[in-house]
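Okay, here's the structure, questions in a sec.
All protein chains but one are shown in place.
Moving on, here comes subunit A:
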């Protein structure tokens, strides 16, 4: 039996797109739970989420979310975010002009001998910095866009990758405009 549903079926068959959304919120207890609860409750995807206070004096935090969905779902996500009371502004960095995206990863690689040398050599090509070293391990710090990090991590796997920690994407629009206003 076909499982059509008046809720789920989308008559506007469209491609699924990935968008990076930046949300400026009051840094108050529960605000992250509101945002995450909105995504889980309405069945939206979160591919990556980062949050930190960005303006201490005004008590503002910036949440960067990478999400995916059809154009209609993305529009809905932004409208739903805008409806939350502690949300000041929502900006779609994928739509609203060019932006810069960065992610940081800490990559732990164990190994000795040739593999160890090879890991260092590749790290150099990727401009990854060793931030910790023992005789049998390195921790590399690498900054870049998600694809660059993925490529580096793939190369490190056969060379003894044992541990990995990623920040998730942070992003900001290019050009002089601010979404936060002045101090």
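The rule is simple: a contact is a pair of C-beta atoms (placed from the backbone, for glycine too) under 8 Å apart; a residue touches a chain by one contact, two chains touch by 3 or more; residues count from 1.
Please note the rule applied: contacts and distances are computed from a predicted model.
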Protein name, per the UniProt record, of whichever chain is missing from view ("Glycosyltransferase family 4 protein", "Acetolactate synthase", "Oligopeptide transport ATP-binding protein OppD" or "Sugar ABC transporter permease"): "Acetolactate synthase"
Listed residues A:49, A:66 or A:87, member touching the removed chain: A:87
For subunit A, residues in touch with the removed chain: 1-7, 9, 11-12, 25-26, 29-30, 33-34, 37, 41, 72, 75-76, 79-80, 82-88
